[in-house]
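One structure coming up, written as structure tokens, with questions to follow.
All protein chains but one are shown in place.
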Amino acid sequence: MALLTVKQLDVHYGAIHALKGLSLTVEAGQIVTLIGSNGAGKTTTLKTISSLLRPTSGDILFDGQSIVGRPTHELVRLGIAHAPEGRGIFANLTVDENLEMGAYVRRDKVGIAADRERALTLFPRLRERLTQSAGTLSGGEQQMLAIGRALLARPRLLLLDEPSLGLAPQVVRTIFDIIRDINASGTTILLVEQNAHMALGVAHFGYVLEVGQIVMADRAETLAKSDEVRKAYLGVG
Amino acid sequence: MAKLLQTLFDGVAVGSLYALIALGYTMVYGILQFINFAHSDIFMTGAWIAFVIAKAAGWAGGDTPIWASLVTLLGSMIFCGLLGFVIERLAYRPLRGAPRLNVLITAIGVSLFLENTGQLEVLFGTQPQRMPTLLSSEPLFRIGGVGLPLVDVVVVLVAVGLMLLLQWLVFSTRLGRAMRAVSFSIPVASLMGVNVDRVVSFTFVVGSALAAAAGFLYAMKYPGLNQPAHSTWILLGLKCFVAAVVGGIGNVRGAMLGGLLIGCVEMFGAAYLSTSLRDVYVFSILILVLLFKPTGLLGKATVEKV
Partner (left out) sequence: MGYLRAVSPFLGAIVLAFVMQFGVAPMFGAYYQKLLIDIGINIVLAVSLNLVNGFAGQFSIGHAAFMAVGGYAAGAITYYGSFHVFGDALVHHGQGDVLFLAATLVGGCVAAVAGWVVGLPSLRLKGDYLAIVTLGFGEIVRVLLQLTDDVMFKRADIEAASVGTLALALGGALGFGGLPFYTSIVWTYFFAFTLLVIAVRLKTSGEGRAFLSVRENEIAASAMGIDTTRYKVRAFVLAAFFAGIAGSLFAHEIGTTLNPRELGFQKSFDIVIMVVLGGMGSISGAVLAAIVLTLLPEFLREAASYRMIIYALLLISMMILRPQGLFGVREVWELYRRPKVSRPQVRPPGSLP
């Protein structure tokens, strides 16, 4: 059954029609990726799902119930974690405090400690810098922190916005390995990426977004082989 | 030597009051990036509520039990905490995300409202009043020939105690962490599950309660209370805001440092240079600090986003 269903979503920024009747489905347990060029509306989609933006029309169902209009912080309690674009870590907090912010809505001390341990095992670099101010981390480390923090929310659905943005190829590969690990341990992931090659490599299913509309939707491996995608997003052909 | 010590005591006492008020300015600025001009009126209200409580209870004179002061202090803090909550809810929350000048003018409107409502005869009236003595001004003990009255000791102890409490709240609790997260980014904090509205409300309650405490202590130290709309209240508030800016606005420790610094500069300037120029020293320090370190003493430089 679908964990997340987006139906006919319309979003406006002032006079700009950013999403035009967008629909997509994320099946439980899968990695679904949303690829597209800059300005296609990928980030807008994620922001609308987590209620940072309000749609003008359409519906969003999480686990069968509509979540449109519910405040962002309540969605976190329902199990939606969103690692925003530009990393969005708290530069004025320490690395450890950032991780604790991830578990803000949780009360189960034991579970939190276990998940913290898991995040630090996935990203050993963070363990070395726990007491450091998060603003002093490098770009790659900040991305690790953002993902690690999202894990501490123990989400059922993780929204990842451009995890590869501005990172060295080496680091990108590590990050994507970890995304696969996270999924393997039961978290459903909606991944927004410009790096279509990497994204289609890890995802089960993919959507291609162009100027606010879904233009293609298929299994990830099928998309990766399709001529249009290869030409437009993989730089092949 | 005696004069030096006396001035130092005065500077620290007044400076810790300034710091208490400065904390309210700095916390609100840290989270919502606006200058809450009405904060000085919360301070004023705190002093006047203390007066009303003490008057109603009939407390006066040096033999008043110490718990009377405590009741007055807490009563004033609770009242102003609620007032801060209501003000944020009704006047500031509808303007979240509006241009800053609008919020500033709303704050000025709230300030005018509090002053003039306070002047109504059913409330505090238009006449200055004298705060009853709850704490003895007899010297408690002497250091270097200078008598230290109970009032000054209480002022400093209560102020420092509250600041330590706030320090603990902001840096060692879950709520404090949420406050700092919200001050960094409201949307990202809400993505962590933080109920931003609740954190903002809480910030106003705490800041207002601290201002009320400062109002009580101020009335203890300087019992002649000016009428609510008198400009001394706003001027005092402005000095505390200056303290917050000098220390680095948005920075809790900076507000404490700035408060003490401004208090001492004012008292030493008044004692050794000229009393009538005391406000000039304060504002000159402000301009000097801003010109050489535009983000204040403990403030971090931030790059303006494109």
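A and B are the chain letters, set down in written order, and residue numbers restart from 1 in every chain.
One rule holds for everything that comes next: a contact is a pair of C-beta atoms (placed from the backbone, for glycine too) under 8 Å apart; a residue touches a chain by one contact, two chains touch by 3 or more.
Every value quoted in this text rests on a predicted model; they were computed, and no experiment measured them.
*Asks:* With the full complex in mind, choose from B:66, B:82 or B:120 the residue touching the hidden chain.
*Replies:* B:120
*Asks:* Who touches the missing chain here, B:98, B:143 or B:273?
*Replies:* B:98
*Asks:* Touching the absent chain: which residues on chain B qualify?
*Replies:* The list for chain B reads 33, 35, 91, 94-106, 108-113, 115-117, 119-121, 186-187, 190, 196, 229, 231, 234-235, 238, 241-242, 245, 249, 276-277, 279-280, 283-284, 286-287, 290-291, 294, 304-306.
The rule is simple: only the chains that are shown with their structure count from here on.
*Asks:* Where on chain A is chain B touching in the complex?
*Replies:* My answer: residues 50, 52, 71-73, 76-77, 81-82, 84, 88-93, 97, 100-102, 104-105, 149, 153.
*Asks:* Can you list the residues on chain B that touch chain A in the complex?
*Replies:* Chain B residues touching chain A: 174, 177-178, 180-181, 183-185, 187-196.
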